[in-house]
Structure formats: structure tokens, C-alpha cells
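Sharing a structure here in C-alpha cells format.
Every protein chain except one is present and positioned as in the full complex.
Chains: A, B and C, in written order; residue numbering restarts at 1 for each.
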Amino acid sequence: MTQSPQKPRVTIYNEFVHEQKNDFVKSIYPNGMHAPIATGLREHLGVEARIATLEMPEHGLSEEVLNATDVLVWWGHVAHGQVADSVVDRVQRRVLEGMGLVVLHSGHYSKIFKRLMGTSCGLLWREAAEKERLWVVNPNHPITQGIPACIVIENEEMYGEQFDIPDPDELLFISWFEGGEVFRSGAVWHRGRGRVFYFRPGHEAYPTYHHPDVLKVISNGVRWAAFQGNTETRGIGNCFHVAQPLEPISEKNYAGGVVHPTEFQDRLT
Amino acid sequence: MTQSPQKPRVTIYNEFVHEQKNDFVKSIYPNGMHAPIATGLREHLGVEARIATLEMPEHGLSEEVLNATDVLVWWGHVAHGQVADSVVDRVQRRVLEGMGLVVLHSGHYSKIFKRLMGTSCGLLWREAAEKERLWVVNPNHPITQGIPACIVIENEEMYGEQFDIPDPDELLFISWFEGGEVFRSGAVWHRGRGRVFYFRPGHEAYPTYHHPDVLKVISNGVRWAAFQGNTETRGIGNCFHVAQPLEPISEKNYAGGVVHPTEFQDRLT
Amino acid sequence: MTQSPQKPRVTIYNEFVHEQKNDFVKSIYPNGMHAPIATGLREHLGVEARIATLEMPEHGLSEEVLNATDVLVWWGHVAHGQVADSVVDRVQRRVLEGMGLVVLHSGHYSKIFKRLMGTSCGLLWREAAEKERLWVVNPNHPITQGIPACIVIENEEMYGEQFDIPDPDELLFISWFEGGEVFRSGAVWHRGRGRVFYFRPGHEAYPTYHHPDVLKVISNGVRWAAFQGNTETRGIGNCFHVAQPLEPISEKNYAGGVVHPTEFQDRLT
Partner (left out) sequence: MTQSPQKPRVTIYNEFVHEQKNDFVKSIYPNGMHAPIATGLREHLGVEARIATLEMPEHGLSEEVLNATDVLVWWGHVAHGQVADSVVDRVQRRVLEGMGLVVLHSGHYSKIFKRLMGTSCGLLWREAAEKERLWVVNPNHPITQGIPACIVIENEEMYGEQFDIPDPDELLFISWFEGGEVFRSGAVWHRGRGRVFYFRPGHEAYPTYHHPDVLKVISNGVRWAAFQGNTETRGIGNCFHVAQPLEPISEKNYAGGVVHPTEFQDRLT
């Protein structure tokens, strides 16, 4: 199945810690930060997302759940270290197999994002309820469609450059912050047969996931990441032995005698 | 120190297993595969490389050695699994800090390369002593300077696409194989402040590391990877708190009262 | 209109010279090379392509036609020089506005492709009816979906590296040729709000456009290129004056006095 499904099966992983411990955060997200995100997906894509949280067995990300997930949305912050490595292994494997991954805000420092990037994913930050402006720099990508030239968020945490990520395959958004910093706020990479989208906004102390444009970007991101790459190619997940050459290989006088191509491996190893 | 050192301090990690166990391999590389590579670096760059092997304590890659290494060359094959995770952690950290890494041939499946790529790094392969032609596709890179349009290797193992890597920052070489496959044989990425170069040729059963053009490419690669990125930027290795805004942030009436920017964090967390 | 139209309006520009002058070419493409391409688009996308040829007024690419075209397919070879510059200007403008462009084979040397690339678009070539194998290197792109790991074409003209193009946004196919060369045979770029796909196969002396996989790739390419980027961004086609700042700019004591931001331009120019 290689085409982007019309209605992707989406799982939202939300750490769901702040909303249970901090009254102010709870007042913004009484049903958890995943709730408005799920609402956005319902409205824009008509999908009913499954919810997974840290406290669930296997963080709600069992083999069965991931196998039935086309796109995983990830929000985490204070509890990155509590996510089991075995679950991270599983998510990485599924991404390489074709599952999409949408990483939000502080998810930049999650095990899974660092794992897929190979870098520290460090950045600068400041929490001062400052204004953020997200500018579209790539009008040619499905994720920026229907999005205004500039999304304005009145209060947000600041993330600043230098952001330690591999150069994105495509850079979509750059943020301006009131306090003087900039940030590559929307970027995509492919990894194996899967697609990864990082989107910056969404600190727990601000009502960012009630912002219509933010929800639209996330929904666009989920739709884009639902693409599952061509499975007719090989090389993903293992090394594949092509015993029989496609084209004739001349016999070689090598390693002490004339050897036929298909006998070579036994001879030398 | 941000400029590329004139004479980089180079360490060659060679697993050094085949050359001790297999007589035919030993006949090609009597002093180990690292020996001709070291000779090439001596001739082209005037550097005396340090040698590290699997069987040494910490595989010869102690904290002290890595801290005194500008570029690490990596060859491994059958013993990837025996490389200690703690050493892989250390090498990754050093790459992000600015150490260059040149990964050769079967090193595509090493822990460190997979770690930095985030993918499976799988591929197709066949051992039939077939002819390989490496074509330069990017004449504009330091690594391809002085290299003919096409390097011919009479006998090599085949590696074929699809090669499961992130899209390279720059693609330098594409290989043609007698048996019908192609491969992205030379590619570069940056990770943190460090640079990574993957170069395909060099199966242990063939005298590839006696080939002058191959040695020249490796030397070019070491010189290029010796670059240590700008340390004046932050964000690599950790998240850096910018308590004091660069630009004035207006006071916000937020979270139940007017809050001054620099008091925000205490208020909310 | 920013979403990819379900049924894009496609125009195929075919120079249509060889098929009228050369009996052997005519025997392969009795109705022109555009005919089987149009059939492929009909079968895969359900669209009825408009045909444009060199000899038509304005080469069949009038303002009206281009304004009603979502994707333009381009095949040319011996008569690149006869294409009017005014038509090339018009096609370029339409691409920047959002029209897709699929450039086939010898179209690499067309005025419009060179114009959009900014390079010479030179390459190596040989006509010897040799075998070509096109390998998928990016399984994650819509254009490679449903395509086998390797497309085999029994007889084709050879194109070889180094191919003088800007680094593609994404590289999709690499060709292997019987005679020893390789080529970046499928690649995409975006330019303004439009998308460009170059696909190598299709010399007039071979029945390449009767090959089902080739037609499927072209159809995938047309579907992908039919995307028209977000028109809510500005900056494409002109420079846009933002007279009124979005954020307050402090009054500056500059150029001999205190100047209010919105008066600055008159003062200095």
C-alpha cells in the first residue's frame, strides 16, 4: 500500500504530565493538550485519532497500536527520559517502514526525534510569553497550503538558533520572536520509507493548540506524513543479498584461479 | 579553533579481523587494511595517523585519543556488534563537537554511522569481483578535486540501491557495477559542528586500498572533514537558556496578571 | 486554488520534427511521440492532454493555452533554437506562478529547462541502442510510487555524468548504462510556486514511450507537478513594498534628525 490513505490512522502521543500537575496548564487544556489537536484532525481530516500517554502500558504505543498507525504525532517535555528505549526502537522501526511522524515543540528533545536526526537537537530558549510570527518560506509544499504568509501567536515560549538538526530536506517555516531570535520552525525529512515533520509551536503554558492556523498546519502535516513510500525497493531495514547478477559478469582470474561470479562468495569468506 | 588544521590529527579505526583470520585477505593487506590508508594520508597530507583496532582497550578510542583526533576514519565489517555502545556514544559526541568522520565501505552498517544517519543504512550487495566505475557527479566539492571523471576498480564487491540513508547534503560519486546496479558511493552530511563523509569502495577481499585514486579521495575526504565548525554558535549538545531577552519584550497581561518577561518562568512552572 | 487538481489540465509540447522526417522514427511513433504519452496520461490519470507542436502558431503555447494548463510536458531535440524567446518567457512566468513542468529526455537542452536551472545542462551522450536500467533511489516520493526497484529499457541512447544541473531538491532515479556510464535520470526542483520534474528516457529512435513503466513515471510526474503552491505568500514575480511595519519600529535618530519609520523612504531617496 503505497498511496497516501484518504483517512490516515492517527495516534497522538501526549506525555500528559503538565496538564495533570499544573493548574494553570490544566485551565488551558482541561482534557489534555491532545484534545484540541484531536479536534483539529477531526475537523480538517475527518479522522478520529487514538490517544497514547506516558502512563499507559508501553506508553500506549504497543506493537499492535503502531502497526495500526499511519501517522504518529508526538508531544513530550519533562518526561522524555521516562520513555522506554524499547518503545523508541519500535517507533523508529515503524518510521523506517513508512509510518509518518509529526513532532511538536519540545518533542525536539525526545529520544525518538534525536534518534532519527542523529544530532543533539539542542537550541536556545526563553519563556516570556512573547510574540511569535511564523513565516512561510516554502509556498510549494503541501504543509503550507491554505496557510497565510505569516501566522501570529501572541504568547509563546521562544526557541532560537542555532538549532542542532541535520539540514532539512525542505524548510517550510521560519519564526520571528519579539525578543530578537529566529528559528527554523517547520521542517521535513524523510527517513527510510517514512516522513518526519517538525513543527515548533506549542508550549504547555500557552493556548497555542487552540489557534486555528496551528491546527491547520498540524493537519496538513499529518496528511503529508501519511504517505508510505514504495515498498518495491529494498535496502530498508536490512542488507539484501543479490546472489544472481542482473547482467553477465565476466569470469575473473582472481584469488588464485578463474572463479565464476556466483561461486565467489564461498571462495573468499 | 574553527579553521581546518593544516595537518589534521587523524585516527584510523580498523576492525582488523579479516586480515588476521583469512589468508587471502592477509596476502592483500599483510599489515592490515589500515596500513595502505595510513600511507596514503602520509603521502597526500603529510600526516602520521594513529591506529585503533577492535581488540585494543576501548577499541583504541579512549576519551584521550578522541579528544586529540580531528578526523576519525572508520572501517568495520563482521564485528560491528562488538563495538561498545559507550565508545559509540563518545564518537557521536565528538562528531557533534566538531570531529570529522570518514566512513568506508562496510562501515555503512556500523553503529556509529547508523547512529548519525538515523536510518537502517541497508542496501543490496553481491560479492563477485565485478568491475566498479565511480563517476564524479559534483565537480564543485573539495573531495572530488584532482579526481578523474571516472575511477575504475577492476574487482570489487557490489553495493546497490536503494541505500537507506537520509538525502545527503551533497552527493559526490555514483557507482556503476558490471552486474547492473548503481550506488550513491560518495556523499557528505554535517552533524552538529562535525562533518561526515561516506565512501563506498574497500571490500577486504580486493586490493582497493592500494588504488591511487581511492587513496586520493580518502585523503581529500580527511582534509575536508578536518573542518571544525564555529563554536560561537550555541545549541549543540544542550539547550541553552537565554534568560535576558535581546530586544525589549512588552509586559504581558497573562496568566492572571501583568508579568514581566524575566519573571515569567518562575510564575508558570 | 492551491490543492493539486484531481484532473490536471495537461498540455504536451512535442517538437514533432523527427517523426515527420525520419521513416524509422515514424515507424515507431506514427502519430508522433506525444501520442503514446497522451495515451498514458489518459489511462493513468483520466485526462485528455492538449497537444502543442513547434510548427503551430506560437508553438501551440499561446497565453490562453498556458493559462489553461496545469502541467506542461516538454519534448524537444533538434529544434530547441527555433522556439521563440517570447514563448520561453511566458512558460517560465507560468511555472513561477504555479504551472508544473515535466521535461523529457533531450528537453534537458531546451531553452526553458536551461532558463529554470541557470546552468548549461550539458552531459555526455552516445547512441548505441544500449541497455538502460533506472534504479529508484528515493522510495519516498509520489513519482516513484508503484514503480519497480529497477526499470529496464532494452535500447536507449546513453546520457552520462557529469550532468550540469543544480543539485536537485530530490533525486529519484539513477540510470545504469550497458556502456559503463551512470546518470541522474529523475530529479525534481521547485521554482517559484511551480514544480519541475526532469525524466531522462525517450530518445526518438527507440520505442521508449511504449514502455508501461515509463508511462507510469510520466503520469506520476504530471500528477505531482500539478500542485500549485500557496498564493497567500508574496515575493514571487515582483518585489512587494510593506509600507506599514507589522511591529512597532522605534523612531531613529538617523540621517540628520529623528525620523519616523513610515517617513523614511521619502527622506532618503
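Methods note: a contact is a pair of C-beta atoms (placed from the backbone, for glycine too) under 8 Å apart; a residue touches a chain by one contact, two chains touch by 3 or more.
Keep in mind that what you see is a predicted model, and the values were worked out from it rather than measured.
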Touch with the omitted chain, as defined above, among A:70, A:130, A:181 or A:204: A:181
Residues from chain B at the interface with the omitted partner, ascending: 2-3, 131, 133, 136, 138-142, 144-150, 169-170, 178, 190, 192-195, 227, 229-234, 236, 246-247
Where the missing chain touches chain A, by residue: 133, 135-139, 149-150, 160-163, 167, 170-171, 174-177, 180-182, 184
Touch residues of chain C, complete complex, unshown partner: 22, 24, 92, 96, 109, 115-120, 122-130, 155, 158, 160-164, 166-167, 169, 178-181, 189-192, 205, 233-243, 245-247, 249-250, 252, 254-256, 259, 261-262, 264-265, 268-269
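Throughout what follows, only the chains that are shown with their structure count from here on.
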Interface sides of chain B and chain C: same vs different residues, half threshold: same
Per Cα centroids, the chain farthest from chain B: C
Chain A and chain B, separation of their C-alpha mean positions in angstrom: 25
Distance from chain C to chain A - Cα centre to Cα centre, in angstrom: 30
Centre distance in Å when chain B and chain C are each reduced to the mean of their C-alpha atoms: 35
Shared interface positions of chain C, touching two or more other chains: 133, 136, 138-139, 149-150, 170
